[in-house]
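Here the complex is missing a single protein chain, while all its other protein chains stay put.
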Amino acid sequence: MNNTTEIFVNGLWRDNPVFRQILGLCITLAITNRVVNGVTMGVAVFFVLVASSFIVSVIGEYVPRRVRIPVYMLIIATFVTLVYMFLRAYFTGLSQALGAYVGLIITNCIILGRLESFSSENGPWESVVDAAGISAGFAAALIAMSVVRELLGFGTLFGINVLGSGWTPWVSMILAPGGFLVLGLLVWIERSISPVEEG
Amino acid sequence: MARFLKYKNTKMVNIVQISGLNLQKLDRSKTKTKLEKRPPGDFVVIPLKDGFGSSLIPEVEAGDRVKIGQIIARDDGGVSTPVHSSVSGTVLDVSFMKYVHEETLGELPDEIIGVKVEVDRSFWEVEEVEEVNWEKLAPSEIRSSLYRNGVTSFGQTGIPSGHWSSFYDPSDVSDIIVNAVKSEPFTHHRVDFEGELEEFKHGLEIIARGYSEAKIHLAVDPEVQEALGDLSSSQRISVRSFQSEHPNGIDKVLARKILGGDQLDDGGFLMDYGILALDEVVPIHAYGAVVLDHPVSTTRVSLGGPEISNVVVEVPVGLSAGELLDGAQGYKEEDQVILGGPLTGRVMSSPEIPLGKSIPSLVLMKGPERSEVLAWLKPGSKKESFSRAFISSLLPNLDRELDSGIHGELRPCISCGYCTEVCPVDILPYQIYHTGSHDLVDEVNRLQPQRCVDCGLCAYVCPSKLPLSRVLEDAKWNQSPRVKNYVVYEKGEDKIEPSLPEGPNDNRGEAS
Amino acid sequence: MNWLKESLNDLSDFTAGRPYLGYATEVVDTIEAIIFAPTERSQERPFLRDFIDVKRYMALVVIGIVPATLASIYFYGWRALAMILVSYVAGGIAEVGFTLARKEEITEGFLVTGILFPLILPPTTPLWIVAVGIIVGVILGKEVFGGTGYNIFNPALVGRVFLTVTFPVAMSSNWVEPLTGGWAGLTKYGIDTVTSATPLGQFANEGTLVGLKEVFLGTIPGSLGESSALLLIIGGLFLIVTKIADWRIPLSYLGSVMAFSYLGTFLWPNQVAPPVFQLLAGGLLFGALFMATDPVTAPTTKGAKWVYGLFLGVMTVSIRAFSGYPEGVMFSILLINMFSPLMDDMVMTHRYGPVQKPYK
Partner (left out) sequence: MKKEIWMVSVLLLVATISAVVLGLVNVTTKPIIEKNEAQNLRKAVLHSMEITPEADKIEETFKDQIETREIDGKTVYLRYNDEGGLENVAFEVSGSGFQGQVEALISLAPDLQTIKGLEILNQQETPGLGARITEDEFLRQFKGKVLDPELLIVKSGASGNNEIDAITGATRTSKAVQKIINEDVENVRSNMLTEDRMEELTHE
């Protein structure tokens, strides 16, 4: 396994932001009741993280240590606002469904954490690969959760009825408590497959 | 700072009101018990250690001839009692032997020196000697006579007379409790001291004279009190009667009930509080030692069990448990022989181990021979239980039975609280189990496991069949309990093997 | 019966350690343990053991619930029994699956959960919902904590709450009038859905009170097992007499409900129902006698038991009077379950003082 693949797989599985690092839960719990939301949010975070990682890895060495956080925040906020306006202009329905949570990507610690811990110390190529891996991992987690929740909560996938019209919706799956349950169960399953090495 | 050392709000005084479990009542074999004297077999093996005392160096060699009552080992400087030969005969061998270690009641292999003596029957009878008028003896003379003749406290601890006569200053002994309460089922005493009542009464007064500062408390069953009659000859001797409910027979419980328990909260030995607990046979031995100058060469053991009829036997020191039980009804090799009572005693790994002086009772337990089909669904009219889950509990006059089966599998604690309800010293065994099994040492110590008096009632009533006796013992002595692995045991094996605690080098420290 | 014991032993020996069959060993051993009492004797002190064991302990709870179960069949037809069977089968599969995966022994706590759970459901609950609920209850209420003895919440109530938030329509509006007179439900499978309201629901929505006699005898709409106060009291007294349930918890719980609803009727007469009605209607008796007394989730020290009952009463009266739900027993027990270790700890602190941390 070469370095690039390793960085990517690391972000996707071993350091999966949701299942391993338990980060970005606000968004994860709030929007994963439909797969469309999960996919959109995944793409949005992918764009923001990759773009800001790239920029930070390029300009990182010129930014004084003491102002790096405000600078990172500015960069992230710029991209998030871009995404927000883009969604509102061209995907009105989706932007309504995601509500304030697109804006909240700014405060998502997955992104700031990655910029701080990886991009600021690595070259542009590695940073982009890492960002892609992490956000792919995030998107995968969102999709996994939203598939479960939409399937049980609405009986549909991408809005298409797959479980038949007689399906009794599981209301709790649509609500935040169901999000917690599904998250907990998925974390449990993920850790049973590859146990966390302590120490 | 004293506040931090002594716990506040302890409710130890209430113990006087707490009643235990009357299991003795269920002992169907209990009849008027006879004293049966038995001669030795071909030889005896005398352990050179008794109860609490230290191990002694022999003063005899193989080939020596010894007489009954002759001292074969002594160490006047240590905490020990002189060991006398219990028979007359020829020393065959002086070697290391297995010994029933009373202090922890575990078995320490090949640590104690034993003297094997071949019995020569022509020397069996003890010579008659002139009676000493003990009333003219000084207290120190009485104490030295007790020591010389090997009178220990007998009973559960077997504190050597060297300990209580010289190790501590006699003026430190403020109370002496003569414990004649038998609360555990299948352990007995002779209710009316047939033929020895006078010796017993005199013995009490001898002890009172030997310890002129101490108050003597005689704790007896109500029926014994009747038999003893008037004991008002000495101001310092008082008689208290106690029902034979279980923990009453334990020295520490008696001490708390008689003296009020506040000062006993910190655990430790009764001697540390100036209280001396003596077994009921001590006055008789004291009489023999002081008046007749007879060394203690015999031991009195009560034999009992669910299947055998009860008897108290007097045998020379050095007989094995197997020899004692030989005549007992239906004794088989695979039966459990328990030293002490069935709730507080220990199982002997081999009945061949010779017994020292301080063995109050042996209980023979037979395993349940058949399993009752769907026993947990049957109403079970005669079954004894602390819970009222069987019909017998609702019909108080019905005969109830005890047996040695475990009646259920080991399960996790369900916090039913039975253990706290029966606990005579008001501690929370289930909490000690919970915190102990997570190695929370501070929490365990907060729960004051040192108050435990080892009565075993918590483990007796536990529906989950948890080994709470061991949990509490570990919590009390080790402070880092071995309870962690108690629940893990191999199916199909009879024994629950505790695993030893991991050393300080376990990897938890490195992980953090 | 020896042949059976021997063949079970042979089967157990045969499967032990073999690939794919290894799991069966546990099951065979469990079957043997259920049928035959163990013949082992104690290997360490005490050498005498009380005849009670966890199996019998749990079996007695089931016996205590039998009157209410029979009543549920009488009132709602044989479908009630079908619900109990579904609960036992589905929950049993989840339970056994988990213990096998963990290589632990199968414990008896499920005996109780499996029957208590269907009895707190509306009589019209679809059978598949019963199965979902008991599986969730066993897994999320018990197994995630480590199995019987380690759970914080009553597993049956966890399953019930999950159903309440997941299937609100099926769980809160499909009540039916029970059958009465003659053979009633004994000749029927189930009741055609006739939507009705529980006494507490009627009070919450319309402010009307149902007669106490009906509530006492159980001829009112409600969950399967909770309707008949009379039979619940009989079963509960049985548990108290056998020392399986501690009398302190029901007494303080019911007393606290009485006291607070008496107080409440003065302050908010429209929202708080009168004491005796509160006591008999809804799931209070069922909860107080069979749910709150669950030894695993209730406090164990005596003082804490009184406090536990007191808080349960406050919660129940408050939820019934001021929340959107007409019934509050389930929520209050689950909420207060959370605090029972804390209550025990307070008793211990009172008795022994705080935990002394060694100086570092």
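The letters A, B and C name the chains in turn, as written, and every chain counts its residues from 1.
Keep in mind that, in the parts below, contacts are C-beta pairs under 8 Å (C-beta built on N, C-alpha and C of every residue); 3 or more make two chains touch, one makes a residue touch a chain.
Bear in mind the structure is a predicted one, so any value in this text is a computation, not a measurement.
Undergrad: The complex has one chain that is not drawn here; which of the drawn chains does it touch?
TA: Missing chain, whole complex, touching shown chains: A, C.
Undergrad: Please pick, from A:V63, A:I143, A:L163 or A:V187, the residue that touches the omitted chain in the full complex.
TA: Looking across A:V63, A:I143, A:L163 or A:V187, the contact with the absent chain belongs to A:V63.
Undergrad: Looking beyond the chains shown, say which of A:Q21, A:T78 or A:T107 touches the absent one.
TA: A:T78
Undergrad: Tell me which of C:V169, C:L186, C:L263 or C:L342 is the one touching the absent chain.
TA: Of all options in C:V169, C:L186, C:L263 or C:L342, contact with the hidden chain holds for C:V169.
Undergrad: Where does chain C touch the missing chain, residue by residue?
TA: Considering the whole complex, chain C reaches the absent chain at 168-169, 172-173, 195, 324.
Undergrad: Please give every residue of chain A in contact with the chain that is not shown.
TA: Interface residues of chain A facing the absent chain: 33, 62-64, 66-67, 70-71, 74-75, 77-78, 81-82, 85-86, 88-90, 92, 153-154, 169, 171, 174-175.
One rule holds in what follows: only the chains that are shown with their structure count from here on.
Undergrad: What are the two chains with the most C-beta pairs touching?
TA: Top-ranked chain pair by contacting C-beta pairs: B-C.
Undergrad: Indicate, using Cα centroids, the chain positioned nearest the centre of all protein chains shown.
TA: Centroid comparison flags C as closest.
Undergrad: If you average the CA atoms of chain B and of chain C, how far apart do the two points sit, in angstrom?
TA: Centres of chain B and chain C (C-alpha means) sit 45 Å apart.
Undergrad: Which integer distance in Å separates the CA centroid of chain A from that of chain B?
TA: Here the centre of chain B sits 68 Å away from the centre of chain A.
Undergrad: In chain A, which residues are in touch with two or more of the other chains?
TA: Chain A, residues with two or more chain partners: not present.
Undergrad: Counting only residues that touch at least 2 other chains, which ones in chain C make the list?
TA: Where chain C is concerned, no single residue meets two or more other chains.
Undergrad: Please output the residues of chain C touching chain A within their complex, sorted ascending.
TA: 126, 129, 140, 144, 162, 165-168, 170
Undergrad: So in the complex, the part of chain A that touches chain C is made up of which residues?
TA: 168, 170-173, 175, 177-178, 181, 184, 188
Undergrad: Which residues, counting only chain B, touch chain C once they are in their complex?
TA: Residues in contact with chain C: 4, 7-11, 23, 185, 336, 338, 342-347, 363, 365, 367-377, 380, 383-390, 393-394, 402-409, 411-418, 420, 426, 428, 430-431, 442-443, 445-448, 456-457, 459-465, 467, 469-470, 491, 494-496.
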